[in-house]
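First the structure, in the form of structure tokens, and then the observations on it.
Only one protein chain is missing; all other protein chains are in place.
Up next, chain A:
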Amino acid sequence: MFILPQKDSGTPTTSPGSVSTQGLHSNHGDGLEREGSGKPDQKPLKLYGVGDPTAMFSSDSPYLSSRGSIIKWFWDSAEEGYRTYHMDEYEDENPSGIINLGTSENKLCFDLLSRRVSPGAPLGGIPSCKGLSSLGFLGTLAPESLLLASASVRSSALLSPVCPQLSQSDMLRVEPSLLQYPDWRGHLFLREEVARFLSFYCRSPAPLKPENVVVLNGCASLFSALATVLCEVGEAFLIPAPYYGAITQHVYLYGNVRLVCVYLDSEVTGLETRPFQLTVEKLEMALEGANSEGVKVKGLILINPQNPLGDVYSPGELQEYLKFAKRHELHVMVDEVYMLSVFEESVGYHSVLSLERLPDPQRTHVMWATSKDFGMSGLRFGTLYTENQDVATAVSSLCRYHGLSGLVQYQMAQLLRDRDWINQVYLPENHARLKAAHTYVSEELRALGIPFVSRGAGFFIWVDLRKYLPAATFEEEKLLWRRFLDNKVLLSFGQAFECKEPGWFRLVFSDKTHRLRLGMQRVRRVLEGKSQEPRGPHR
């Protein structure tokens, strides 16, 4: 993932500040500026916050428009950790390079995927021991699925009997229609496959329909398009925080839409049964607060399984949130991008599409992608499912700008239709590897006496490092983050997720064992105080 560090004000988002540069509705601007002085450090009881990316921005450019300067700021600031990492990545040849436990990517199943997506391609990774043993599965598959999960000719002696020619024709098909202007919603063959796929894996009560599917190049684009077609400039979505911070940018860049944070607490009090629990009461309060500031809220974003908490909502909770949204005529965007990455079987995951009756089907929009569940964030495939044809059509109109190659659409359809491979090879292996990595990291954390939140979904653990901060401020949080980076391990700090309590970090565990071990050693070294002190102001 990409983290969105903020400028060093120590204020997450509660200070809307000046909004004039963006041409936001003027009736929002004035009211907000008067309200906007509260910082969460000073007012720890603040239950919501109206995000305003422009507040963090100061410089000006002779070449760019005002919004262009803000847009550029996103690029510059997002780069910090990412760029440092890319300049000094850990590799076998560079063992002192940075280990990335910050970006939410699944690096555990590349061996499976490379064989599936591009048979005949060289393997990029070495399967873990468990992975090798599981390849025995393949022997029991039907010939057709063998073709699909077929051999990497050069590197896998295990699978050599499989006919490589056949396997190539599976993924490398070039038809003229795939090279021409597509149906902007996505090729029909793919939308049909997506509908079937989601019907099956979301356990929808009735078959989902291809006409409700829109295909584009990732969920980022989907957030952007939805924000644009559902909101006017300056309007807002509610989002429980901490949340995947890049959404701020996605809805802002084109849409000029803001996020109103519904702050969740680590403390378990009253009605709540677990840390950072979302309740309807909190939603109501945030909505009311935003309304009182003159901010028009048009929708609610739910991430399920949640990022960074690794939490899942029960069907009962989902219904409550959806009913809340219906009461207030809010759209609900449910981001289910980790839906197949629930590796703990005891966690009963329920897609919103599995509900028998949606309170407001016309305002419920579901998002899914292959970035996480299939560990292919670089493939750029995302999809929207909505019964609302107005919304589907409007989003499709914008797909002119968010299209993906016809050849990739073909490959995606091939992948999604290969139920045997997914069910018998990929998912079991992926879950086993995720679980093993998760167990390792959580045991390490327990040994260090570090509290954390994680319920067995996603690629990350939400780690409570508050006791390592000399003072409970975001400056200290950032300093600790830098110390990790100086010790060659990249984490994501809580402020990037709009967490209102300083000291939380997201630690991604879905990496190969050797890197994970080294990463955890470095984390331990920093926390046990054996770390190098920051070397200079530039770091």
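Here is the rule we use: a residue touches a chain if its C-beta (ideal position, glycine included) is under 8 Å from a C-beta of that chain, and two chains touch if they have at least 3 such contacts; residues count from 1.
One rule holds for everything that comes next: contacts and distances are computed from a predicted model.
Missing chain, UniProt name from the options "1-aminocyclopropane-1-carboxylate synthase homolog (inactive) like", "Glutathione S-transferase", "CAHM3 protein" or "SPAG6 protein": "1-aminocyclopropane-1-carboxylate synthase homolog (inactive) like".
Which of A:Thr279, A:Gln306, A:Ser341 or A:Ser377 touches the hidden chain is settled by the complete complex: it is A:Ser377. The chain not shown here is touched by just one of A:Val50, A:Ala246, A:Leu355 or A:Leu527, and that residue is A:Ala246. Contact with the chain that does not appear here is found for just one residue of A:Val280, A:Ala394 or A:Leu469, A:Ala394. Residue-wise, the contact with the chain that is not shown comes from A:Ser405, picked out of A:Ser405, A:Asn423 or A:Thr439.
Across A:Ser65, A:Asn94 or A:Asn291, the single residue that touches the chain missing here is A:Ser65.
Although one chain is not displayed, chain A still touches it through residues 1-2, 23, 61, 63-69, 71-72, 74-76, 78, 86, 103, 105, 107, 110, 113-114, 117-122, 124-125, 168, 171-184, 188-189, 192, 206, 209, 217-218, 220-221, 224, 228-233, 235, 246, 249-250, 253-254, 298, 331, 358, 361-363, 375-381, 387-391, 393-394, 396-398, 400-408, 411.
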